[in-house]
Each structure stands twice: as structure tokens, then as C-alpha cells.
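With one protein chain held back, the other chains of the complex are shown just where they sit.
Presenting chain A:
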């Protein structure tokens, strides 16, 4: 379903060019319209030939969910960068002069029972959670694209292709059956000794399967289209076909999945760190902060929970808005 503002006939667009510019959320376009008018180009022509990127950008920015998500996410990123620089306490430093563990002017979110400053821990944890979330999501998508497109592409290509395809499908199923949390718990503490950044590939290895399955199905459909067939008969290299014809067609789905993957990775990392198999001292993540919860003193866990919820919700809001922008027909089945 295309919303009225998206596609208009040239004459219709010319008639409604004025209001369209008026409610345009992007101010600099006003200027460009003026410029176009001065250059003698009909503004209708400019609107009619609006590029896909421009269209998506406008649809995305028109969505209040996108704005809410971006604003919250932006604030959190700025906090994560700035706060650890200016806040006087470190995550594991002890303040022996503090006499209450509830919030004070010195300790903004109070202290835990063993004297750790909660605000500093939350901000350092936010840093770590953000890095791990984004890194894992990107890596997960890369693995899923590799496996999904290869399995989908070679599936219909002779005996060997079918064999490779079924092998990859079984690999996906195998990873789905293995309780990933258990293997994460097995590897986590060992890789922690090297560097906390190992968490990124570790989480990615156990979260690419469902995406790969969907990408495989999408690729299978695309391989049957005429333009891919034509490219094949012209003798184009299979790798080039996948990169040039298949990936651009599934890119929108990949972008949405990567965005939502960030929140999934943040949640996974939190769970793992909470039970003590994830981020460990001297690093601190939001899950580590939560694991030092005290029911007698809600200040020890509520701030971390709120920050975590704000982070995940803002990412999910952006993801949903992206989905709406890329696929306007999803309105009927949007949840």
C-alpha cells in the first residue's frame, strides 16, 4: 500500500507540489526546490524522479517511532561516551568515606553493598553493551548472508549444489538444536581471559541461524527470476550475480534484521553476564551490574534495568520504523 505522499503522477504532483513541500520534514529540500525552480526545472519532475534512497529516508523520518528511537539511542550513545570521562568514580573503585548507599550528590545512583558506584558501572556497562551489540549484529548478518545466499544459490544447481545446500541446511538445524546458551557458557570464561571483545564473535556464531534460513528462502526465489537467469546465461560469475543481483534485493530485509539483531545481542550478552559467564572483571556490562542486585536496595538494579530497556526499546523502535519505510505493505501485518 503506497501512501498518497509517496507516488504521484507528474501532473498531480505539479498541482500539489506546494503542500507537499510545506509538510516536508526535511528543511533543506525547500532550498533545493527553490534552486530547481530558478534553474528552470519543473519541481514536479524532481519529485517524480525521487530516488529510492530519498523516498526511504523521507518515509523513515516521517515516522514518529523512528524519531523516538533515534533520540533515545542518540542520548544513550552520548552518555556512554561522555559520562565515563567526566564522572569521578570508576566501576570497581571503592569510596571508603561514603556512609549511605542510596543516591547522593557524589554517587548519583548510590552504591552497592560492596561499595561500587552504580552510576559509573551503568555508564561503563552501557559502553560495553553498545559495542558488543552493534559488533555482534553486523558479524551475525555477515555470516547469515554468506551461508544463506550460498545455500540458496547452489541449491538448484545440479547434484553437487543440492548436496552443499542440504549440508548447509543441516548445519543450520544443528546449530538450532544445540542449546546455544550452554556452549556460550562453555566458551565465555575461556575467551574472556584473552579479551572481552571475543564476546562478539562468540555471540555471533550462535545467532545467525534463523536469519540464514530466511535469506536462503529469499535467494531461492530470486534465483528463479528472469534477470538472474539472463545474467547466468551471459556467463556472469556466480559471485558477481549474488553480489550484484541477489544481495541488493534482500538488502532491505538484512538492514532490518541487523538493526533488530543489535537488541537481541544486547539481551543475550546481558543474560550471559548476569549468570557470570560473560563480561567479567575488570570490564563491566549492564548484565554484570544487574547481577549485583539487592532487593533491599532497588537503586542497585533499577537504573541498569531502565537503561537497558531504553536501549533495547529505542533500537527496536528504529527497526520497526525501518521495516515500515522499506515495506509499506507490511502495514497490514505489522505487530
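Keep in mind that, in the parts below, a contact is a pair of C-beta atoms (placed from the backbone, for glycine too) under 8 Å apart; a residue touches a chain by one contact, two chains touch by 3 or more; residues count from 1.
Please note the rule applied: contacts and distances are computed from a predicted model.
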Protein that the absent chain corresponds to, by UniProt name, given "Molybdopterin-dependent oxidoreductase", "Oligopeptide transport system permease protein OppB (TC 3.A.1.5.1)", "ABC superfamily ATP binding cassette transporter, membrane protein" or "Biotin carboxyl carrier protein of acetyl-CoA carboxylase": "Oligopeptide transport system permease protein OppB (TC 3.A.1.5.1)"
Contact residue for the chain not shown (choose from A:104, A:173, A:195 or A:237): A:173
Residue of A:79, A:181, A:197 or A:255 in touch with the missing chain, whole complex considered: A:181
Which residue of A:217, A:243 or A:275 touches the chain not shown here: A:275
Chain A residues touching the omitted chain (full complex): 170, 173-174, 176-179, 181-183, 185-187, 190, 263, 267, 270-271, 274-277, 287, 290-291, 293, 295, 298, 301, 305, 308-309, 312-313, 316, 332-333, 335
